[in-house]
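Data block below; observations after.
Here the complex is missing one protein chain, while the rest keep their positions.
Chain lettering (A, B and C) follows the sequence in which the chains are written, and residue indices restart at 1 in each chain.
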Amino acid sequence: MSQGIKIVTIGGGSSYTPELIEGFIKRYNELPVKEIWLVDCEAGKEKLEIVGNLAKRMIEKAGVPITLYMTLNRREALKDADFVTTQFRVGLLQARIKDERIPLSHGMFGQETNGAGGLFKALRTIPVILEICKDIEELCPNAWLINFTNPAGIITEAVNRYSNIKRVVGLCNVPFDMHTAIAKIVERPRNEVHITMGGLNHMSYVTGVYVDGEDKTEYVLNRWGSQSMNNITGTEWNNAFVRELGAIPSPYHRYYYMQKESLEEAIIKFQQHGTRAETVKKLEDELFELYKDTSLKEKPKQLEKRGGAYYSDAACNLICSIYNDKGDIQVVNTINKGAMEELEYDEVVEVSAVITKNGPIPLAVGKLPKSAKSLVQQIKSFEVAACEAAVTGEYTKALYAMMINPLVASQKYAKIVLDELLEAHKDYLPQFFKEV
Amino acid sequence: MSQGIKIVTIGGGSSYTPELIEGFIKRYNELPVKEIWLVDCEAGKEKLEIVGNLAKRMIEKAGVPITLYMTLNRREALKDADFVTTQFRVGLLQARIKDERIPLSHGMFGQETNGAGGLFKALRTIPVILEICKDIEELCPNAWLINFTNPAGIITEAVNRYSNIKRVVGLCNVPFDMHTAIAKIVERPRNEVHITMGGLNHMSYVTGVYVDGEDKTEYVLNRWGSQSMNNITGTEWNNAFVRELGAIPSPYHRYYYMQKESLEEAIIKFQQHGTRAETVKKLEDELFELYKDTSLKEKPKQLEKRGGAYYSDAACNLICSIYNDKGDIQVVNTINKGAMEELEYDEVVEVSAVITKNGPIPLAVGKLPKSAKSLVQQIKSFEVAACEAAVTGEYTKALYAMMINPLVASQKYAKIVLDELLEAHKDYLPQFFKEV
Amino acid sequence: MSQGIKIVTIGGGSSYTPELIEGFIKRYNELPVKEIWLVDCEAGKEKLEIVGNLAKRMIEKAGVPITLYMTLNRREALKDADFVTTQFRVGLLQARIKDERIPLSHGMFGQETNGAGGLFKALRTIPVILEICKDIEELCPNAWLINFTNPAGIITEAVNRYSNIKRVVGLCNVPFDMHTAIAKIVERPRNEVHITMGGLNHMSYVTGVYVDGEDKTEYVLNRWGSQSMNNITGTEWNNAFVRELGAIPSPYHRYYYMQKESLEEAIIKFQQHGTRAETVKKLEDELFELYKDTSLKEKPKQLEKRGGAYYSDAACNLICSIYNDKGDIQVVNTINKGAMEELEYDEVVEVSAVITKNGPIPLAVGKLPKSAKSLVQQIKSFEVAACEAAVTGEYTKALYAMMINPLVASQKYAKIVLDELLEAHKDYLPQFFKEV
Partner (left out) sequence: MSQGIKIVTIGGGSSYTPELIEGFIKRYNELPVKEIWLVDCEAGKEKLEIVGNLAKRMIEKAGVPITLYMTLNRREALKDADFVTTQFRVGLLQARIKDERIPLSHGMFGQETNGAGGLFKALRTIPVILEICKDIEELCPNAWLINFTNPAGIITEAVNRYSNIKRVVGLCNVPFDMHTAIAKIVERPRNEVHITMGGLNHMSYVTGVYVDGEDKTEYVLNRWGSQSMNNITGTEWNNAFVRELGAIPSPYHRYYYMQKESLEEAIIKFQQHGTRAETVKKLEDELFELYKDTSLKEKPKQLEKRGGAYYSDAACNLICSIYNDKGDIQVVNTINKGAMEELEYDEVVEVSAVITKNGPIPLAVGKLPKSAKSLVQQIKSFEVAACEAAVTGEYTKALYAMMINPLVASQKYAKIVLDELLEAHKDYLPQFFKEV
């Protein structure tokens, strides 16, 4: 890194890329990026060009000496990279539409990070990320892989289990948003509020809130009840439940603790407006129209509506802390190493960690409530089963993963939905269609 | 016990009593019972007389020197008892009807051992069993309490947590039925087939099957797929799932792994035929008509249809093994003591145990599958929450127990059903309606 | 086994063999042994013949239809064996003399199952037992290996870790002797006293004593203080310590809790009388003189002085329970399977277990005292290190095993004694003297 940092972004044609570019520009003084390589595949070529050109205009306007490259040749890009970020989507939004539509059409949750949809996104993504890992091992063995491709927890677990890459961190914007929401409750700026957080991606709880040396956890527990995120309908928590639980649930927990009503809403929405993926697709099309405008030289405001805001910012933050050995605390997906007794020593968890040049060191975030412990373990057993299914391509393992997922919870519909999704995603799941 | 054994049966007016009496008569040679005291409450007085008189006729016909007493005075009965069996139902079948009807009317499982119904049966029963424990402590401190009042796991956990009684064992007929079903698969008599079983009541798995010194677990796993019990509709297991799971699920697991279809069926049945409790009530009425017939001097065949057959036989078996220090292996609800790493050292588990004069010693039954481990822990967290709610009478704790139960999984309906059930069972839940 | 049981005894020339033969004769009715094969190596040929002929005379006198074979050909003997017992000593008593003499001459414990001596007995024995395991796998894959070659715990751990043999049980006479001593304290016959025991070989504690359904653990703890075994000098326990500990230590624990005085005594004894091995050798020579007497047709009384009495009886008992699927409780060395939380799931422990046709199933024997837990783990870490050293032949690993052993506890003397013992046992430790 002596002559400046080389960043490679797989899935560079994503609509999120302007946020990422903005993040690097903003931090240039402490994070001297020399090269950014946006990589995409043939199918994403057009989007790559649109967003890549916007990125170039942004850099030019900012006047920082970053060189931006666009390429379909991943191996060329990876050579000697310092950081590799991944934000690709196998099968593009078309695939996500199926992940949502098929389960929903059988009265089952259809969502891209949980349940049947999350499983299929994992099944498509894992073989690709493992290929990327092999390339990294060969072409840039010292690079850090910063993954924010969803389902981020499962993808990071798969890298941990099935590749030789140790320098991997998974990222999500939920912890960032939780932190922000908590800061609002205690009426302090975000950076003056410490939180400890632990669990799994989209399944982590805030276990502690500290302000000015005082434990404000009880204070926040007593007020937690109406925080929600953009892309999740704002059903409120019954505060009595939160207090009894004794840890602060994330918005994604509503899929579990408010399963029935969430599903009812989702089905109604689906029947009235189609899938979330279709809405997103429309939004994306509009965004790319904007991006094409050569007078646009910064991240457009509209991107924030897209959902997943702060993902890229979280990534830049993390990269910056690793590069500068900052030792600040961030919530990341990394190997447990005993920080959470709820999960195995070698499993990937989402946990508060000190970020050093040598990567994240998880903090002892305390015990989860008894009921949360088992829920977290249940999801981890699903994640592991999903990884095994993705790697082996065995039908039985995929069925098993479906059936043990608490958002599926049906032998009958597990099979129906599994069979339809396998057929629908056939082109992206060669491991399940090997000739014998 | 030097002058013969004294048995006290709380809920002696139950329709199951003839099976219990038959069990003691059959075993008289090795289990010399001197006195059986059938105890019931005012509301059960009539049934007590009917069934007590049948019991007397049975004993007389058998020609064994057992004296049978009927009483509404529990404390008188308990004095110097050797074994106390509990099979009472607070609120009688009327209460069970509500436990089933109210949840089902909101599209939620209504069942007397799981979900909302199981919770309410526990809330009504725990205060009563703890009173009984106090009496035992005072009047027959060396007695063994053999509980088969449902939900047997939660009740035993409550005794373990909130009384001073250490000599308590919880019993269920499911392990017996599993053993029988497995014996059929390996085509051997029951007593030639060893099984190891572990988990929680209505949530335990067979982890090993051994015949003639050989491990037949794989063999049975490969064939498990259509075993069912009388009172559970016979949906079949997908054998691929069972093999991948690697442990043999019980019929009650279908509420979890086949949740959606089970619920659909249950709702249809409810809409067409009313609750299971109502069916049972009709059956019971018929049974008591039979019992009244003074020419009847043995357990009538019709009792077997009642569901829960072998409960009483299991109880007699257990009492016989304790009394004779047999050292045979039975599946019971008892304190874990480290036998199952999935659960806390001091929690009640359902597990294979050696039965000695000093009570059950659990066996190391091996690890449960990762996904089963978390499911078992989830149910245990519910059980503990149910105990706390029952003992404190706090609304918040009851709501919490509802919300963490995977058969409820709804904040909205948890509250609705909770409120209706509390109102419906008001008379039996004084702890929730204390004047402040 | 349909036509009678075939027993193979490796180290058949041992002076213990008459006890073993007596054990099989006594149990003939329930354990119909057809063939006993005594196997030994060239160096033990003469002893094999002496003891083998005595065995034949014993069988003849008893009038049971057992055929006895003597052979130096292990593979011939193993063919289709049902049970293989091992009681061999690599390097004979000459080696044991060195195991005791060399450490003692440097002021360190010299003893054949603990400390430096135990380590070297393990280093010599493990390669041989692993060869035997390979033969068993090939020639009698369904046989049970009953090991009582010392250090029995380490040898069983080595088989568990480094062979494919699953049907292995390690045995020791200490639990038997503890049981007997406890029975004396409660003044009841041995078979009316239940004990639960857990830990490691020569490092296990009695955690519970039950008589006639009553917990007598406190009673025995309050009286434990002067039980000793033949081959361990009778220093008494301070009963206050035992009570505070809360579990009953075995005689071998004095090496740890009375380390200094035991060592002082051992050194004085060594200086005055030489090693225990030399005493034993003299005793053995006398025994073999007796054995030669063709008029001797039974186990001579003098054998009981030998130390290790009841080893063979314990073996016959175990074999009998496996063969007959007895389901009784015995203390054996077997895989933990979670029974003791103090040790890993897959490690070999010495624990009360139910003996079935499918082998031992450990019982949940309860928690060890906090201080005992760590001691047991420390010894297990030594055992594992000893296994690794034996299998790899790496000097560093042997040094490490020495240094972590609490009876060595010296870097300086660890090296000195290690080097001397390696040189002294060169012929039996080829793995440490590989040409590079």
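Criterion: a contact is a pair of C-beta atoms (placed from the backbone, for glycine too) under 8 Å apart; a residue touches a chain by one contact, two chains touch by 3 or more.
Note that the structure is a prediction, hence the values are computed from the model and not measured.
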| item | value |
| --- | --- |
| Displayed chains contacting the withheld chain | A, C |
| Touch criterion as defined above, residue of C:Tyr28, C:Tyr69, C:Tyr162 or C:Tyr257 at the omitted chain | C:Tyr257 |
| Per the touch definition above, residue among A:Asn336, A:Ser371 or A:Ser410 touching the missing chain | A:Asn336 |
| Contact with the hidden chain (one of C:Gly4, C:Gly107 or C:Gly213) | C:Gly107 |
| Listed residues A:Glu30, A:Glu46, A:Asp80 or A:Asp212, member touching the removed chain | A:Asp212 |
| In chain C, positions touching the absent partner | 107-108, 235, 237-238, 240-241, 243-245, 254, 256-261, 369-371, 373-378, 380-382, 384-385, 395-397, 399-400, 403-404, 406, 409-413, 415 |
| Those residues of chain A which, in the complete complex, touch the missing chain | 194, 196, 210, 212-215, 322, 325, 327-329, 336-341, 345, 354, 356-358, 361-367 |
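One rule holds in what follows: only the chains that are shown with their structure count from here on.
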| item | value |
| --- | --- |
| Arrangement of touching chains [line / ring / star / complete / other] | line |
| Equivalent interface positions on chain A and chain B, same or different at half | same |
| Centroid spacing, where centroids are CA-atom means, of chain A and chain B in whole angstrom | 45 |
| Rounded Å distance, chain A centre to chain C centre (Cα mean) | 56 |
| Multi-partner residues of chain C (at least 2 other chains) | none |
